[in-house]
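Heads up, one of the protein chains got dropped from this complex, but the rest are sitting where they should.
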Amino acid sequence: MRNYLIFIQSILLGLFLAFGAHAQTIKNPGILVHAADDEATTLDPAQVEAGEGGETVILQVYDRLLEFGPSGPELIPGLATTVPTLDNGMISADGMTYTFKIREGAVFHDGTDLTAEDVKFSWDRIVEMDLPEGQAGVISDIVAETSVIDDYTFQVTLAERSASFLNSTVVSMAASIVSKDAVMANGGVVEGEPNEYMAQNAVGSGPYKLKAWNRGENILLDINENYWGEKAKLAARIEIGAEPDVRVLGLRAGNYDTIETDPSFVADIEGADGVTLHTGGLLLEPIHVGFNLNIPEGSLPKEDTIPTDFFHDPRIRQAFNYAFDYEAFLYGPLAGFGEFNPHYLPIGIFGHDANAPVYGAQDKAKAEALFREAGYWDKGFSVSVITEESNLFADAALVLKDSIEGLSPKFRINVLAVAEAVFDEAHAQNPVEYAMWVKNADPFADPHPYMSAYQHPDGEWGEVHGFANGYRNPEKIAELIDGASTELDVVKRAAMYSELQTLLFDDPMWLITAQEGVTMAYRSWVKGFEMNPLWPRPSLRFSYLDK
Amino acid sequence: MDQDGTSNSNSFSNRLIASVEDLKVYFHSKKGLLHSVDGVSFDIVDGEIMGLVGETGCGKSVTARSFMQLVQTPPGVIAGGKIRFKSKKTGNQIVDLLSLTENQIRELRGERIAMIFQDPGKALNPGLTIRAQIAEVFQEHRENDVFEKAKLSHVLKGFIGVVLKKYMRQETNLFIRLLLFFPPIRSYKKKLDKAIDKLVTEALAETQIPNPEKVMERYPHELSGGMKQRVMIAQAIACNPDLLIADEPTTALDVIVQARILDLIKELQKRHKTSVLYISHDLSLVRKICDRVAVMFAGKIVETGNSDDIFKNPKHPYTKGLIRASFMTHERGKLEEIDGINAT
Amino acid sequence: MQIKDYIIRRLMILPFLILGTSIIVFALTRIGGSPIGIYLSHEMNPAEVQEMKERFHLDKPVPIQYFYWIKGVFQGDLGWSGVASAPVVDVFPKKFAATMELAIAAGIVAVSLGIAMGTFAGARRNKLSDHIIRVVSVSGASMPLFWFSILLLIVFWVWLGWFPIGRSDPNLFEAIAHPTGFYTIDAVIAGNFAAFKDAIWHLVMPAVALGYGATAIIARMMRSSLIEELQEDYVDAAKAKGLAENVVLKKHARRNALVPTVTVIGLTFGFLLQGTVVAEIIFRWPGLGRWMAAAVLRGDQATIMTYVMFTSILFLIVNLVVDVIYANLDRRVELGD
Partner (left out) sequence: MALVDQKKIIENEPIYDSAFKVRLTRNLEILSNVLANPTTVIGLIIVILMISMALFAPIITEPNTPDPYQMPRDWKAARSAPFTPGHILGTTNRGGDVFYGVVWGARTSLKLSLLVVSLTLVVGVIIGSIAGIAGGKIDEVLMRIVDVFLSIPELIFALAIAAILGPSFTNIILALVVVFWVKYARIMRAQVIRIKQREYVDAAKIMGASNLQIYLKDILPNSFSPVMVQATLDMGNIVLVGATLSFIGLSEAGIAEWGVLVSEGQAGISAGRWWASTFPGLMVFLWALAFNLVGDGLRDVFDPRTETKR
């Protein structure tokens, strides 16, 4: 017995001596440790979903023809040596043909040279594979034909004129350039089937090489010494799936250099020693509450008392928009980091009209009046809102619950915070079997994708959710959106979007809770910090950073 | 070693091996202090079989356990009295068993005073072989003999001796065990084991156990009740003690086995000239083997005397009742007992 | 009954138990609806969803799906884990080794500490040390692991910085080969002391957190069975032989008190295994538990199925082993049903 005690004592003493007192110097020198939220599901540009963990890696490991610069939406050359414009003649006068001069001397990680052939192959590959989970549409919706002019010249012909081709297609992670040799040597291209090799390995030309992917643990990136541009200064390690609290604790302890942050963390990070909080600017992913105007009969949860055409009435949609406690959401969960922005053109995007009318503040009287007018004030209603659990979306749903239930005791909102997969499945149904949900938009650099995806009556969501059933004048809205997308005159285009915003104020299809502010926490020893919300999460290019 | 000087030494005559004087043992229980043994005095004459009789719960077992300081304290309290004991093999020193230190009493236990328990099924460790259990006695008290028998006396001094002694006293730790694994200590250890085997076999043989080498390797649950009690006896007399305390050694056994065990105890007692304190609730049994008897009732001795005298001429009413009660069982037992003996 | 017969009988029942478990678990996973969600994104259209369903046979009736699953199991295909972005079989061995390493470490902590504490307390019944150990052990069994782990994390990782979280320093981890998957053993094989120290270092916090509850359970059982044994006649008989207190305690009483404790140790294994889920989440241990937790939250049913099945098989085998050990240790009982 005594032996045990002595043993334990000596162990504790040993521990203390060995690790009790070590100085607070830069931890993990030579390597950037980033704590991420999600595991990557795939590293294949042809398979990766927008906004998914794999994009974080693809951004660092692969190159694209053009990139977004360190801050803001301006484009800088990537593998293409110049950004095509009408002026330099690389965009044809009709706006249909784009020419890219490919950088000479770029080399893939496997040692092979990068040529225009690889570029064409990469673009064609994603269209040919056309994986349901991937983003083939980013290219196939807009590109009619790709061609190799010579070893270092690549040309694209569009299907129709587009104001957003460069800053939504060319820079997309889906348009990353992969090594043709590597793909052909490992499974080739098969329609409708993922390429397992590419999903788990990365043969790109970017500043980083994939060293190891320990699932559920970390992804290790090595510096690509043969990079054509400025070499990365630090190797990188992405810690996967760190819960918010672990991320915060790790950052405070100096074990992590950068962490994926959302505004709800700020209170936990502010004032911590050796930690810098980068704020300012806004993310381009408005958090929205969706209304379903296309509810299949008998599909709603049994607590719901609303009729299926509940949201066809614009007054009810307006009433929800008036009832929401924007301040509670912005100053509560978002900790003040963000903007009131209740319409679907985010601040910072071309076409956003600061003078357009917005909801922005809770107005219970107007909400009550509209509910009375629509005939639900005395009747009351109960409706379920589906969301992913334990994140800002759940908070937004709870604020919605508190706002609506605070209006009248006859109103009930049931928050169904479900697993991500359940949410995704519910969300992917057509028609969706829930009346409301909370989610955010995907970021774009151009107003058109927002408008077509989220407002157009025949757009991606408009079709699924039956927007045509609810708009006071769906034709007018469709016409405006379509017109703006092909309008190359900047002033005219801006006016069209401004008009749209006014129309959509009177006839809202979403409840935009807020536009989330940029918050990014990193150890103060990290040098050269740059972030751009247009880069995939966490909006960092590790190669810029040093410590 | 006699703790108290002159006053009592007079009363301890040379004839005696042990003497209990005004022993008081109490127990704390939920319902108050229980006077389990309340002023008991009796002597055990050297070489005799002394009987201690009384019904279950009257305090006889507690008295017996007091000899070895085996009464659990708490809840027990030794409230007073002395148990004086003459240790023949160490120059007839007279000691008070109750006031010995833990180490002192340990030297006596198993060596000078041994005990046979009521239920051999419970008193043998179910997890150890018979060999291991008997060997312990030799390992503890006969270290020199074992070394001599193994012809290893020469290694006793020095490092190897220390290791082997630790092994004998079962004070091994991981380090010692590791050492024992390597030659030459390993071979010494084997020799020691062999010597112990021999001693154990001899002890078992003495209790007329057939095939002691095989029995030795068995576990208690593989043996019959009678065999187990023989093992207990072998273990008790292994060191040839001065005083053997037999606490109802036959109660848990059936009648035929009872008789054999009784005979065995008596025979061994004669051969080794051991004194025996024989505890029983059965007066007729006691009469058969005991020279003298003390009758105990409710924590007190009510009558002491020659066993035949007490049986023929009981003075205390309790004794009378006890005799009447045991007479019937005795008669029944006797018939079966005779049959049993004839049959073998 | 002979031990051999008993084992054979139990081994014969084992496949049926496993089959039963698989049916129950599979049925349950399908009650909640199709597991397609993990493979979908909100941007897919119905045709694409249908395509995904076909890829994973989820367009078939449930019994057929079960058949596909069983068929897959026999072919060494446990499905595609949406959480790990890889086939379950590819990821499983690594995670399994990590979890086992943690569970075994915690088990070693629990068994050695539990037996020591239980013996210590039992031998000093109703003394101060006994009371302290009793309080510790009762509180251990009631302590929410998630809470205790958080406290450890705060104190030893954030405040004191003594112990790291995660499983290893990735650089050291990458530096050695991993033939067994047990990082400590791999480090020994590689003869890399730094890696070995690193492995032990990372194990300390989760193993202690996880082991605490089990320690409590074992200590409690050990204490009560030791007290029981100390009241047996053979203990008095051993004392009557003149043996030292320590020998009586260790060789006689403790040995027998260990017998019922062994069964509890078997149960403790289940306790440890399920505790890994919480401990691995909090300490970022890249094992099965953490994977399972992620799978649970994201509806990754291939992983859930595999994990539950595997855990229960492991649990059954451990229990069988424990029974056999128990039978070998305890001379008083014969094996029965």
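All chains are identified by letter, namely A, B and C, in their written order; residue positions are counted from 1 within each chain.
Please note the rule applied: a contact is a pair of C-beta atoms (placed from the backbone, for glycine too) under 8 Å apart; a residue touches a chain by one contact, two chains touch by 3 or more.
Everything numeric here is computed off the predicted structure, so don't read it as measured data.
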| item | value |
| --- | --- |
| Among C:59, C:90 or C:228, residue touching the chain not depicted | C:228 |
| Options B:58, B:227 or B:323, residue touching the unrepresented chain | B:58 |
| Residue among A:418, A:478 or A:545 that touches the chain left out of view | A:418 |
| Interface residues of chain C (partner: the chain not displayed) | 13, 16-18, 20-21, 24-25, 28-29, 31-32, 134, 138-139, 141-147, 150, 154, 158, 224, 227-228, 231, 270-271, 273-275, 277-278, 281, 292-293, 295-297, 299, 301, 304, 307-308, 311-312, 315-316 |
| Interface residues of chain A (partner: the chain not displayed) | 244-245, 248-249, 252, 264-265, 267-272, 325, 327-329, 331-333, 387, 389-390, 394-395, 397-399, 401-402, 405, 409, 412, 415-419, 422 |
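Note that only the chains that are shown with their structure count from here on.
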| item | value |
| --- | --- |
| Centroid distance [mean C-alpha coordinates] between chain C and chain B, Å | 49 |
| Length of the line joining the C-alpha centres of chain A and chain C, rounded to whole Å | 38 |
| Mean-CA-position distance for chain B and chain A (Å) | 86 |
| Touch list for chain C against partner chain A, complex | 33-46, 48-49, 51-52, 82-86, 91, 94-95, 112-113, 116, 119-120, 123, 153-154, 157-158, 160-167, 170-171, 174, 201, 204, 281-282, 284, 286, 290-291, 294, 296-300 |
| Chain B residues within the chain C interface of the complex | 65, 68, 70, 102, 106-111, 114-115, 117-119, 122-128, 136-137, 140-141, 169-171, 219-221, 232, 235 |
| Partner chain C, residues of chain A touching it in the complex | 1, 4, 15-16, 19-20, 22, 31, 39-42, 49-50, 52, 54, 132-133, 192, 199-200, 211-212, 214-218, 220, 237, 239, 241-243, 246, 249-250, 252-253, 255, 389, 419-430, 439, 460 |
